[in-house]
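Supplied in structure tokens, the structure appears directly below.
One protein chain is absent from this view; the other protein chains keep their places.
Labels run A and B following the written order; every chain starts at residue 1.
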Amino acid sequence: MDFNLILALSFLFIPISLFVYQLFFGHLLKHDTWYVSIVGIGFNLSVALTFFYRVFFNHPDDVFLHESFNWLTTGNFNLDLGIFIDNIAAIMLLVVSLVSFLVHLYSSEYMRGDSRFSRYYAFLGLFTFSMNGIVLADSITMIYIFWELVGLSSYLIIGFWFEKNSAASASKKAFLTNRVGDIGMFIGIMMIYFVGETHSFNLADIIEKVKTTEIDSTYLTIAGILIFMGAVGKSAQLPLHIWLPDAMAGPTPASAMIHAATMVAAGVYLTLRIFPILTFDALTYIAFTGACTALFASIIAITQNDIKKVLAYSTVSQLGYMVLAVGVGSYMAAFFHLVTHAMFKACLFLASGSVIHSMHHSLHELHDHDTDPQDMRNMGGLKNKMPITYLGMLITTLAIAGVPFFSGFVSKDAILAGTLAHYFDHGGFTIFFPIAGFGAATITAFYMFRLIFLTFHGKPKNEDIYKHLHESPKVMTVPLIVLSALSLGLFYTGSLNPLSDGSHGWFTKAVGNGHNYVIKLDSHHNESHADTHDIHHGEAHGYDNHHTPSSDYSFTEHVSHAAHAAHYTAMYLSLTVAGLGILLSFLFYQVNKLNPDSFARFFNMFKLYDLSKNKFYIDEIYSNILYKPFMFWSSIFSKIDWDYYDQTFIDSIGKITLFTSEKSTKVDYNWLDQKVVDGFGNLANYMSLKMKKLQGGVVQSYILGGLVAIILITLIVQQI
Amino acid sequence: MDNLQIYLLLSSLLFSLGIYAVISRQNAVAILMGIELVLNSANINFIAFNRFTSTLNHLDGHIFAIFVIVLAAAEAAVALAIIINLFKNIGSVNVDDASELKG
Partner (left out) sequence: MGEIIFLGLVVIIATSATWVVVSPNLVHSAVSLLVTLFGVAGLYVFLYADFLAATQVVIYVGGILVLIIFGVMLTNKIDKPVIESDSSNKIIGALISGFIFSILSIIIIQTKWPVLANNTEGPSTVELIGRLILGKYLLPFELISILLLAALIGAALLARKKAVIEEVLESGIENNEEIHNSEENDKNDDEDSNEALEENEDKKVEGEDVDG
């Protein structure tokens, strides 16, 4: 067996065996059982690092490993499962393993003393297994299988403290919303399978099929959008985003892993994998979804008071960014943002977990069980008490706001450049994309700094709680340090220029621009950009470029070139909007020059404040349009089935049977038995009683009888 | 005036009277008397037929009648012995009382 294959398979086997171990034997070691998990995940991390090492030397199209085996065959239907590792998969593996490792480390302290400690680690193992499965999958059905498993793990983790009503219903909501998206995904998968001549689920085969045969573009659009529906569900895009904020009822480190870094990124990862077969219309639809989500979620996040809810909505918004990037064709930007977002969002969540953990302990010492430890209005001035947490959170907030020197700036900048380029190309209504992008950037900066100011700056709102706060133990702060270090832009761009776009860094080189075999450029584009291509050739250096201005000038190349051209415009704009957001936030919350309440009332004249606070009433709308009518009809049907059909109809059959059986018993017993059968006996009895009298014992009567008989015989004979 | 038929009629009268006695008399001895009447009627028949339908050289009827008389005697003896026994056992010769075989 290929050694690489064994290493690759260890990504799957180690976490699942950890799951089984922790589930059945985890209770043996009590608290020390986390050492077992961390060793396993640590091994995975080291393997991921070895794979990652090779990324530096590989071309985007090179494949490390591709092995598959036939899982089941029925007639013409084949299902293969296999492992496929290329550059993107290797980077994702590292991200997943790293975040998983840090979360395992962090949770040992955060979940200390919990009664179901080993079960928590079991679920973490299950989740890691499922996520690795998605990353390593080589066929779309394998992605689907592990997709569902990831949904299951998320259900188990969110509902970890299932005694709480909010956690139990949130986990159900998460799973069901996911399933709604998966319906579309499944139909899309089947549509892709059956089109064309060869039928295969393998990603490489599908891409090959699309490359070589002509497929009706409407069909492909629909298939692409349907598969994207799965990403909508998993990555909490606009219609199906409802589960992510509620999912904050789960333990914070798990939220960090699942809902910040990895699971929600699976949707984007899927979209990247099927990028080659998406048509232009599908991409436009995807871009719309992403833009709306980004803007929408950021508006809601402004008014939230729970620290985790703010981070949840910011996750939704950032995912919108990634999806938007895919929609405008910036393959590389989307993946870049995915990686950087994983780092800084995980750090944000872990830091907030540290804050909550500290608040919790302080409230516990005060024997106060009513105050919410997650409410930012109860915090304030924490930076003196929890310096490391503060530092970690500050660095990553700068990253998410898009401040130079930090990774978030580079990735967000790439996305925004892509949207601008898209607009420049197509014009018209696509102006919406850059507007949404830049608008969401402003608002993101605003509310993230609001979080910092409310939590860590200013005077403490509650002196008693403040007194008892303390910094978290090292086990919890070390992950913060690692992740915030990874949020510095340095790591990705490879240059110390804070304003560079990373186009010469290892990341860009490793990931490449992706391929799209469906969208064909018309000749107009071909020529006009052939020129800029040449001009740019002069400016750019070291750009690994082996395409000539000829007919194989592809869509993605075109997009990347356009983005590169729009880079500077985007950069200036994004710096402006980020600065504006931070400034506003500073004015509102740090120096209190502007009163947030009066602004809230002002906006409320247009009902905007209420809309934002109440999440645009989406949950209520769904409840009234979907849940309530459904429950209404369901109760009607249940009433028909239970009251009418079961009770009346079926029970009445039973009652009729009972009734007939009673009657038949009566007939059988009273009539048949008593009268007919006994009647024979009674008749015989009666006859014998009468006949008995014949035997009088007196001989004379016998003689008499004989004589009578003789006479009768005589008479009869005489007649004859 | 004496032709065969008058004798036969007489004997049939005796016969039916005898039957009547057997059927309806309650005393056992009376029944016995009835039986004697029946036997006598048979005898009259034999003799009458002998007289009117065969020559006087053939007296088979008479022989028969003699035998009948002998039999009647034997039977009367035995019957009376039985009646005596019956009287010893149940104290009366009323045939209605002799109904131990009553069903």
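Please note the rule applied: a contact is a pair of C-beta atoms (placed from the backbone, for glycine too) under 8 Å apart; a residue touches a chain by one contact, two chains touch by 3 or more.
Keep in mind that this is a model prediction, so the values were computed, not measured.
Asks: If I consider the whole complex, including the chain that's not displayed, which of A:183, A:591 or A:707 touches that chain?
Replies: Touches the omitted chain: A:707.
Asks: For chain B, which positions touch the chain that isn't shown here?
Replies: 1-10, 12-21, 23-30, 32-34, 36-37, 40, 43-44, 47-48, 50-57, 59-60, 62-63, 65-67, 69-78, 80-85, 87-94
Asks: Which parts of chain A are in contact with the chain that was left out?
Replies: Here the touching residues of chain A are 700-701, 704, 707-708, 711, 714.
Keep this in mind: only the chains that are shown with their structure count from here on.
Asks: Could you please state the distance in Å, as a whole number, between where the Cα atoms of chain A are centred and where those of chain B are centred?
Replies: Roughly 128 Å separates the two chain centres.
Asks: Spell out the residues on chain B that touch chain A in their complex, using ranges where they run on.
Replies: 19, 22-24, 26, 31, 95-96, 98-103
Asks: Quick check on the complex: what are the chain A residues that touch chain B?
Replies: 691-700, 703-704, 707
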